[in-house]
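Left out: one protein chain. Kept in place: all the others.
Let's turn to subunit A:
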Amino acid sequence: MSTQIPKQTEESTETEAETQPASKGEERRAEKRRRAAERREQRQEEEAEKAAADESTVELKVFRYDPQVEGKQEPRFDTFHVPFTKGMTVLDALMYARDTYDSSLTFRHSCRQAVCGSDAMFVNGGQKLACKTQISDLEEPVRVEPLPHAEVTKDLVVDMEHFYEQMEAVEPYFQTDEYPDGELEEQRQDRANREKIKMSTRCIWCGACMSSCNIAAGDNEYLGPAAINKAYRFAMDEREGEEMKQKRLEIIEQEHGVWRCQTQFSCTEVCPKDIPLTEHIQELKREAVKNNLKFW
């Protein structure tokens, strides 16, 4: 997606018009530019040579399936050879393959910077965000599949509805009865409490954790790591107050809640935002126990 700015020498004359009038330094700078251009050309040549000498393409094996299109109704893998460039991510490679070889190659993507959470996939056997997975870190051929344990819509696109339903099952919104008096006054929150919930608020709803979880695979009603983490985010937020915390703990204690987790840490391992999901689940278990003891 990056570009070099073309016609550098022309542009440099433009900019001088703004910044300073023609001066004696002009010649010196022109000379500098000329040398810079030479260096640039030399470097480009070197790079081209290197690319030709090296293994210059990367081999992708990509899962293909379309319920409607003849020849794609039976899932298969297609192979694409994509020219490798430094810094290339799995998403870059997929986009290249789509725009160059097969425009029907389908995957979700948007921000390209690991915040929209659209492009979680199964890359060489692990849940990854395609946009922040460097090709150079992977063994070839790079095998790209849709997230396991979700229904495949087409190619690398899975149905996210179930994931969204679980997220929304934990009352994922802030609730309190005690606001400050002044309309323009914020609720106070100490830094330590903000720090406590910080990691949990980083979730981008990519679904990698849910896909990696054995329990979720076997129990469709299990809330799953992302939804429990969302519950944690509110349960630990002191701005909500004690009464709400009780309610939050009841939600996560339900039959398909925290007690299903067997602390296998797979969710924590795959989380692209490094959220300590298993720890959060464990902490909620402890809170729930403490809470139950209180009423005995």
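Note that in this section a residue touches a chain if its C-beta (ideal position, glycine included) is under 8 Å from a C-beta of that chain, and two chains touch if they have at least 3 such contacts; residues count from 1.
To be clear about the criterion, contacts and distances are computed from a predicted model.
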Omitted chain, identified by the protein name its UniProt record gives, among "Terminal quinol oxidase", "succinate dehydrogenase", "Cox cluster protein" or "phosphoenolpyruvate--glycerone phosphotransferase": "succinate dehydrogenase"
Residue in contact with the excluded chain [from A:T57, A:T153, A:Q254 or A:N291]: A:T153
Residue touching the undisplayed chain, where the options are A:E139, A:E186, A:E242 or A:E255: A:E186
Option from A:K61, A:H81, A:R112 or A:R143 whose C-beta touches the chain left out: A:R112
Missing-partner contacts on subunit A, residue numbers: 1-8, 11-12, 14-19, 29, 32-33, 35-36, 39-40, 66-69, 87, 98-100, 103-104, 106-118, 132, 153-155, 157, 160, 164, 168, 171-174, 179, 183-191, 194, 197-198, 201-202, 204-205, 234, 237, 239-240
